[in-house]
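Reviewing the structure listed below.
Shown here: the complex without one of its protein chains, the others still in place.
Right, chain A next:
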Amino acid sequence: MSWGAFLLRRAVALALTLAALSTLVFWATELLPGDAVSAVAGPSATEAERAAVRAELGLDRDVLTRYLEWLGGALRGDLGTGYTGARPVAELIADRLPHSLLLAGLALLVTVPVSLLLGLLAGGRAGRRADRAVSAGVLLVAGLPEFVLATVLLWLLAAEAGLFPRVSLVPLGGGPLATPEILVLPVLTLAASGVAVGTRLVRAAAAEVAAAPWVEAARLRGVSGARLAARHVLPGALAPAVQAFGLVTGALVGGAIVVETVFGYPGIGLELQQAVAHRDIPLVQGIALVLCACTLVAVLLADVAARALDPRRGSRP
């Protein structure tokens, strides 16, 4: 298949998946208990006042009409207006998303090399002591919820050692990079989870490649250690590993909800948590859709990279 056909197919699949997810997002939020009228009108509102608010918010129209309107708006980049503060949802997301992408990006910068290193180490020595040690370690970290990891890091590195701030307060008038120390603990938390998942996936791919005949042949030629891993195992394991990192990236963006809340980092995850608490349905829908899109784009990019890196691609028809 040519690159053009491949990309077109993937782009269509992404669009269809996103359309399906948008439907799911809209209807899931519709099924949530409670409604925005109560959040806006307050507990003492009379039925007439509630009706006025319902009309004001456009909630007096049938759900299908509202869905089609929301979908049409989303296609034009208009995700509606948040109930809290009456700001356009797209603008609210544009404020917060870069903060979260920065966290996820930095976490990925840590995750990829560490996962590759540990995954190759374990996969290249499948069943041996190094593999058992690495696998047990990553299994332990993978089993810890992110908020536990975050709390442990807070305790060790902020409360006890005093190395980093406890709360990720972004300086007013400046971005997070103006005070990079606020990023360390959230990035470490996300990266620890990412490394745990990434290492296991790379390990599986590396173990399969390490058992391949050409690696065995190299071994018989006396190649071993880092050279064997870098020259013979890594090229074969890279394509599936890159695909794995696509999934890890999606998980990193999702993990931001927990990590940003624990550290008070003003990203899209903390925003979603607050939007749920305030029953700001348009904002919940918008953020959920954007996070789905981020994950799908990460997976698509990983697929493209995997195809480019696949050593067998040249021999395919």
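Methods note: a residue touches a chain if its C-beta (ideal position, glycine included) is under 8 Å from a C-beta of that chain, and two chains touch if they have at least 3 such contacts; residues count from 1.
The working rule: contacts and distances are computed from a predicted model.
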**Request:** Select, from "NADH-quinone oxidoreductase subunit N", "ABC transporter substrate-binding protein", "Transketolase, central region" or "Neutral metalloproteinase", the UniProt-recorded name of the complex's unshown chain.
**Result:** "ABC transporter substrate-binding protein"
**Prompt:** Touching the left-out chain: which of A:L16, A:L32, A:L109 or A:A308?
**Reply:** A:L32
**Item:** Residues of chain A (touch criterion as defined above) contacting the omitted chain
**Value:** 21, 24-25, 28-29, 32-35, 37-46, 49-50, 52-53, 56, 82-87, 92, 95-96, 145, 147-148, 151, 154-155, 158-159, 165-167, 169-170, 172-173, 253-258, 261-264, 266, 269-280, 283-285, 288-289, 291-292, 295
